[in-house]
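The full complex has more chains than appear here; those shown keep their coordinates.
Which chain is which? They are A, B, C and D, in the order written, and residues in each are numbered from 1.
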Amino acid sequence: MTTREMLEKLQNGEISIDEAERFFRQDMYEDMGYAKLDTLRESRTGFPEVIFCEGKQDAYLADICRKLYEKNGEFLGTRASKHQAEAVRQAFSQGPEIRYDEVSRILKLEKPGKEQTGCIAVCSGGTADIPVAEEAAQTAEFFGAKCERIYDIGVSGLHRLLGNLDRIQAANCVVAVAGMEGALVSVLGGLVENPVIAVPTSVGYGVSEGGKTALRAMLSSCANGVAVVNIDNGYGAGYLATQINRLACR
Amino acid sequence: MTTREMLEKLQNGEISIDEAERFFRQDMYEDMGYAKLDTLRESRTGFPEVIFCEGKQDAYLADICRKLYEKNGEFLGTRASKHQAEAVRQAFSQGPEIRYDEVSRILKLEKPGKEQTGCIAVCSGGTADIPVAEEAAQTAEFFGAKCERIYDIGVSGLHRLLGNLDRIQAANCVVAVAGMEGALVSVLGGLVENPVIAVPTSVGYGVSEGGKTALRAMLSSCANGVAVVNIDNGYGAGYLATQINRLACR
Amino acid sequence: MTTREMLEKLQNGEISIDEAERFFRQDMYEDMGYAKLDTLRESRTGFPEVIFCEGKQDAYLADICRKLYEKNGEFLGTRASKHQAEAVRQAFSQGPEIRYDEVSRILKLEKPGKEQTGCIAVCSGGTADIPVAEEAAQTAEFFGAKCERIYDIGVSGLHRLLGNLDRIQAANCVVAVAGMEGALVSVLGGLVENPVIAVPTSVGYGVSEGGKTALRAMLSSCANGVAVVNIDNGYGAGYLATQINRLACR
Amino acid sequence: MTTREMLEKLQNGEISIDEAERFFRQDMYEDMGYAKLDTLRESRTGFPEVIFCEGKQDAYLADICRKLYEKNGEFLGTRASKHQAEAVRQAFSQGPEIRYDEVSRILKLEKPGKEQTGCIAVCSGGTADIPVAEEAAQTAEFFGAKCERIYDIGVSGLHRLLGNLDRIQAANCVVAVAGMEGALVSVLGGLVENPVIAVPTSVGYGVSEGGKTALRAMLSSCANGVAVVNIDNGYGAGYLATQINRLACR
């Protein structure tokens, strides 16, 4: 529906002013004072709002979790500390069980019986990259994608990667998580048909520069079909992979 | 077919040594001395090898174009200069017509009658970003995707973007090309359902730093579903967009 | 009064040597040994000296607060820790009440009955930017400007910004506080008539680089009328906004 | 007029659909194919669209100049080359006279009889900074501000600055243009009451890093009331200064 069509409908009485106003979505958010929850996000983008927990105060965080739970029947929080998980659990002490994973730092309350479809291959270069890889995998799973985990296949022992190639090539989308020089991404990019979402991690020291070297190397990759997200941004990669997986499963 | 299965078939005489050797693809390339053409790439990744023309000598370039044409019946070259286009045209003077576009710097010889399917929205922030946007669009079209061009919709005049939103939301994938601060990407990311492939351009001066500011801004985007490629890498964005569009059209 | 006029007046006996000397303002400061308080600053710039508390020792800080209070009847301190606030409160235990705000980290003693005029719109991209936004707002209020707070209107949910546009357009000056990619500034810059003072914050991770990406993006903005201050410099933005608001209210 | 009010008026028949549609300004631009002219910009921001000439092709540039001239009766182009000036002059050969200034690289056609009000002090550290300073001054003058030029007053000969202080202090706004270490800005910031808009220039060598050192130094200034724009961005400074000067002259 274009703007003109909407305006014509309003003029013709086919829709009310309230409906017209909603069209412009200009006050379609939950104003909590310190925050404005984007409650229409799912209808607009296909994904509900997710909570970036890092740095949020306990009271605010619990409050936001509750609001989203009331609205959607579930919520997903990333980068939550153990302490925050405890605080949210207390706030929900009478209600459904909150789950917290210390590796991925994901805090969530999930609707029961959700199904997972399609296939995303989540690969890591080393064991130190697993927390970020898990953030990606668990995010994608929350959003309904099936994930295949293939960890510690960095290129310094190439046979580990080659020995798992069939599983990787079968996925709709590959999430490749690596620190240091991030060469895993270039090798994978040359061997698969579908998009590779590259996640540089802050693993490494010296000129690794907290992940910047992996990031730049991935962006400079000689392989095609490589899309890059911010350093340690497992959530972003899981989100993108879900978008692609959904398109493939339509 | 796994490695073991292949080895068993060889032992059982089901396949020849030549076929087995091909399995490992270890000499499956065209050795031209100065280059090793990856002639199996299409069967491996779904895309034929593409020529990055910049810096290639005339004789080599013409030679490689001919090799790929013989093999695939068409070829695609990116970042070709006018002079290179002339040189390749002369080498093909007896044969099919070579097409060269000065804006995108794409040089190609395309099979007639190819069809384009699906939909990719290719957006640019300003007119100066059009060469990169065209590289993306023409690459995707060469690979069989349909493209919708929506140029000069930078956020300093937000109504130009909002007025074209319906066309953008309808695409399987959005390519967003922008220089300077690259804010177009964040605004789009918040408004669409499918992946946004962000291409920073080297447009700008001073702290724009040849596209690095746009790149970092896009990677830091507050919006979800944003995948980033190297500065001015229209080709890479077109490739990725085609991968996603193909998955959506399966 | 030019230098020559002053010298002529001295020669003609119209002014004393003391007055002439004051003209050059060369010893017009309060020498505290470790510091030289710029006590003529208000007459020179229209604003009294403000205390940057971070890193100051308790005894020194309390001393300086007292000196400024004696001189001006009020004082403003920025980036004060809770501990420092306590120390200053003890030093003033017999006197007027010191106010400390943990969010903005502003410590102050304010003359009663000050009025606030004009209008400054203080906007933030996310909730994590609020401490810096509050530093700006409370600084401007201390200096006599009226502030309108509009928080959490980042561009990933554009309708939140558009829904508050009228209030923003009505201000004499906009302070836009944002981290990550700082796209809020470009969108605002294209929609308002008066200056936008952009404050990048250190919110974000990875390539956000502690606010440098937001800073560079704001300086590269495709929108006009954007002035930028240092990362997290809410105070500086509040000061500038007050200067502009005063000119508008003259 | 709020969105709701507009919608009610439409329902009540007080305004037409066309008027309502205009409210949302979603197709309020001149679509030239390669560009979308923001023809409503003046009504929205108080300033007409200005042409950044650098890199624009002759034909496009002349076309855009003509469009803006037809619409506004005048136009302003920045960073124009001598060659571009010639091309535009030819396109207007039958019409009014185009003016081009080689120092500032400003190309314009101005309505006769415009008046200039208020006062902006445009200062430069050295003679090499004059091109950028002139871009600022001529931009502000085009937009109707009166400018006072005070050049070559860098701090290595402090008396040159002090000897012109009265003129600088009298302005509604100071534009301070300097390269190398940009110390001029800090000294001015401590001596004036109104905002200082700092423009770093790419003048210098070695660690001056093409203006980045001046930029960072200005953002780090120990003086208050300093707003910074991009390197060599005289136009942006002139625009901001005009905004402030207009507020002061209201």
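As a convention for this text, a residue touches a chain if its C-beta (ideal position, glycine included) is under 8 Å from a C-beta of that chain, and two chains touch if they have at least 3 such contacts.
None of these values were measured; they are calculated from a predicted model.
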Homo-oligomer size of the whole complex, from 4 visible chains: 8
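Criterion: only the chains that are shown with their structure count from here on.
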Subunit B on subunit D, rotation in degrees - Cα superposition, rounded to nearest 5: 90
Centroid comparison with subunit A (C-alpha atoms), farthest chain: D
Same-site or different-site touching of subunit B by its copy subunit C, using the half cut: same
Computed distance of Cα centres, subunit B from subunit A, in Å: 25
Whole-Å separation of chain centres (CA-atom averages), subunit A against subunit D: 42
Residue list for subunit D, restricted to those that touch at least two other chains: 24, 26, 215, 230
Touching residues (chain side subunit B, partner subunit C) in the complex: 125-126, 154-158, 180-183, 186-187, 189-191, 204, 206-209, 213-224
Subunit D partner contacts - residues on subunit C that touch it in the complex: 2, 44-47, 50, 166, 172-173, 190-195, 197, 215, 219-220, 224-230, 236, 239-240, 243-244, 247-248, 250
Touch list for subunit D against partner subunit A, complex: 3-4, 7-8, 10-11, 17, 20-21, 24, 26
